[in-house]
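Of the protein chains in this complex, one is absent; all others appear in place.
Entry: chain A
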Amino acid sequence: MRTNAEYSKLKDSNQTNYKKEKSTSFLNLLNIKKYKTEHWMILPSIIILAIISIFPFLYLIYASFMDFMISSDQPTFNGITNWKKVLINDTFWASWGRTLIFAVVGLLLEVMIGVGIALAIYELPKGRNLVVTLWMIPIFVAPIVAGLLGRFLLNSTYGLYAWLLSLVGIDVQILGDVKTALAAVILMDVWEWTPLITMIVLAGLQSLPKEPLEAAQVDGANYMQRLIKVVFPLVSRTILVALLIRSMDILRFVDTIKITTEGGPADSTKVIGFYLMEVAFKFQDFGAAAALGLTMLFATIFLGKQFVNFMTKGDE
């Protein structure tokens, strides 16, 4: 393949003078002909992204060192007070802890169920397309609707799921009980996003080379052995990518909690994103919220870096 420089040389030598003049005259006027068309094409996006990412990032750093209440007119410098307020705070660490539990338990369930269903769908003799189509519908449900639904289904006096649970003798206010509320919101996330894992794994399964599997079968390996020795190593990269994406999503998970439990009861569902919203908009302490936001940003950048590494590994 030719490099850019080579084909622009080719272009120059082959073009009629008329065309050449037409395509460069405007740029000549501004004396910026050294820039390629590609630079102009991406420039508007870069400007917009810079406004919406660099500015907020710098602003977060600035605000994290300021005494910055939404009500006060002028923020004043207060050193590392906000950072101390955030880092030496049980609610902060407990919120991160809950986020971690959310991520580990939620992702584990999503991967186990998601991979299981993917394998089942893959083996189906008939109706694969119909099953996939129906199975993936929860992905399109707005998270706020998922939350509303969860709240409706789990209502102890008229909820369908609460009623089903009462039939087997479980009779608690699921979203109102410290012991069950976090599990319930995790399951709402699992309900919504397990199909995504299935889709990704199914795509991986369908692109698997047939030979290693057939060879294993000829060698007399049973289904489990084939799964563990052949299938899992081949789709593990796909699963890892899916996991990274989902873990970043879980960090952003707020909508459903806002609608279902508002972080309660007794903080039992207060994940880090929701805690931040509370510090910012309920307690109106932007300085502390900024410091808190930066800790979330660092976590995301770390995860994002891993994601990009995985995605670009195959390209080189």
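Everything below uses one rule, namely that a residue touches a chain if its C-beta (ideal position, glycine included) is under 8 Å from a C-beta of that chain, and two chains touch if they have at least 3 such contacts; residues count from 1.
Keep in mind that, in the parts below, contacts and distances are computed from a predicted model.
Q: UniProt name of the unshown chain, from "AzlD domain-containing protein", "Lactate utilization protein B", "Sugar ABC transporter permease" or "TIGR02556 family CRISPR-associated protein"?
A: The chain we cannot see is recorded in UniProt as "Sugar ABC transporter permease".
Q: One chain isn't shown here. Among A:W163, A:F232 or A:F283, which residue touches it?
A: Candidates A:W163, A:F232 or A:F283; residue touching the omitted chain: A:W163.
Q: Among the options A:M69, A:L153 or A:L234, which residue touches the chain absent from this view?
A: Going through A:M69, A:L153 or A:L234 one by one, A:L153 is the residue touching the chain not shown.
Q: So which bits of chain A touch the chain we can't see?
A: 1-4, 7, 10-11, 14-16, 19, 23, 36-39, 41-42, 44-46, 48-49, 52-53, 55-57, 59-60, 63, 113, 116-117, 120-121, 123-125, 131-145, 148-153, 157-158, 160, 163, 191, 193, 195-196, 199-200, 203, 241-242, 245-246, 248-249, 251-252, 254-255, 258-259, 272-274, 276-277, 280-281, 286, 289-290, 292-294, 296-297, 300-301, 303-305, 307-308, 311-312
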